[in-house]
Structure formats: C-alpha cells, structure tokens
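With one protein chain held back, the other chains of the complex are shown just where they sit.
Here is subunit A:
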C-alpha cells in the first residue's frame, strides 16, 4: 500500500519533469469567470484549443480566483519564459502594464482593454456593432413590433451593447419597442439561468417575440425560455444557434478565440506586432452566424439588410453609437 503511494508519487514527479515547459510555449490567464463560463473565457479557450490542435504545442493556463492574483500569475508565466503571455479581461490591465514593463523582452497580449506598453498587443472589440446587426435582424423578424434584451450585470459594456441593439432595431422599424432588463448587480448575474428565463418570460408576456441575451451563462436560461414559448432568441459571444434549432434567430459572435489564436500564432511565426487592435465587423472580430439551424429563419431581405448594414459600418458610412466614447445612448 505504502509502496503504491510511493510509486504514484514518483510517477507524478516524473510527469512533472516531463511536462516542464519548452521555451516560448504560450500562456494564458483567464479572468475570474473561469474558462468554462459558456461565453467570454470559453471563447478564449476555443482559441487555445484550436492552437493546440493545429500546432501540437502546449499552452499553460491559469484561471484567476480573484483579481489580486493576476499580477502573480502574469509574472510567473513571463518569468518562466512563456510567450506570449495573454491576459483575458479588462480587470487585468493594470497588472499587465506592470508586468510588461518588468519583462520588456516578453511579448504580451490582452483582450478587452488597452495597455500602452511597447511589448503588448491589445485586442478590443466593437461589441456595439454586432449588437446593431442583432437589433436590425430582431426588429425585422418581430411580428409584434416588440423585442427584448436581457443583460447580465449592469455595467457599461452591457449598456453599450444595449444601445447598439436599440439603434439597429430602430433602423429597421422606427416604431419598435425595445424591452430591456439587467439580471443583477453582482458577477452572479452572468451565471443565473433561472433568473434569465424568468426575465425572458416576463418580456414574452409583454409582447416581445425576439429576445437577445447579453448575459453569459444567464443567457442559456433566456434562450431556453424563448424556445419553450416558441418565439425567437438571439445568442451572443459564441455560436448558440444549435442550442434550440429553429428558435435562435442568429448568434452575434465576439471572436475572442481569433484574437487569442492570432496572438499565439504571431509569436510562433515571429510576426508579433504590439499595439491596439480594434476588432469590429470590418475585420471579422464581430460577426453573425447563419448555419443549418437558423437558415430558415433568416429571410433574403433580412440577410440583405444585415449585409448592407455590415458593409456600411465597415466602410465607416454608418456609425454605431458607442456610449463609452460618444456619451449617453440617444435611442430609447
């Protein structure tokens, strides 16, 4: 029995030695939600998986339990020669700025925030552009003229999404009524599917027949309620069309996976470029999905309108209101 334990111990030690990181394996630090949060971090994890599958290279991962750990985690990875060291989430910005200064020869990348240090690539997304397309499609698909929005925590990033959604909806139908509810005031608001379903049901009772979720894990409940009532939902972050085929109008994807994958590949290929990379509809950083699950729901007119809006936004002729830079939302 004891020798068995000893053998386990030795084999563990051997495994540890064998898996010691080769130089320049990438590393990633997920934000507090954890890598299986069903949306944001999980999208980053999809990028990690894609990189692993394609290159066979190892990737070191760390999931933050609280923001205070970010500095330690980033510095540990940088100090051990991992590159690039990628931080997911705006909460890690100040830690990244500090660590990037300490390790000027290591490449870093951060998603959702800008860090202006010469060795950091910052990936930020124009979520509101994706939301515009969602609002446009939602208002066109609605028969009642009322559409809904269930947000997660009441923070600026979600409000910006709501504003883009309203703008898109009003572009399709100036008389549209947009119902909106935030789930809560703690991060738990992103992980409460029961409440999400409840909020969606309330909106359905008030006449909404298309509801978008911008609420992470809570959104799973929103889409469930929508499917139960046989109306339409819109997914976000990753492709959620397949969750309830026929009841999810489309999904607005935020390609965190592309950002992560790209930063890994850039360092691997020696083409890493620091600086701010703003990803919107124009460069495929945001997109909306048509697949077998929702093809029947998207009419040719809807597709044409969305494509046209997408082109106009990409070309800069159509400006989607950004509450962070442009002030309070003018659409109500």
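Just so it is clear, a contact is a pair of C-beta atoms (placed from the backbone, for glycine too) under 8 Å apart; a residue touches a chain by one contact, two chains touch by 3 or more; residues count from 1.
Assume contacts and distances are computed from a predicted model.
Student: Out of "Cytochrome c oxidase subunit IV", "ABC transporter permease", "3-oxoacyl-[acyl-carrier-protein] synthase II" or "SUF system FeS cluster assembly SufBD core domain-containing protein", what name does the UniProt record list for the absent chain?
Tutor: UniProt lists the chain that is not shown as "ABC transporter permease".
Student: Who touches the missing chain here, A:156, A:174 or A:270?
Tutor: Candidates A:156, A:174 or A:270; residue touching the omitted chain: A:156.
Student: Where the complex has a chain not shown, which of A:34, A:81 or A:242 is the residue touching it?
Tutor: Spelled out, the listed residue whose C-beta touches the missing chain is A:34.
Student: Footprint of the hidden chain on subunit A, which residues?
Tutor: 5, 8-9, 12-13, 16, 34, 60-69, 71-73, 75-76, 90-91, 98, 112-113, 153-157, 159, 184-187, 324-325
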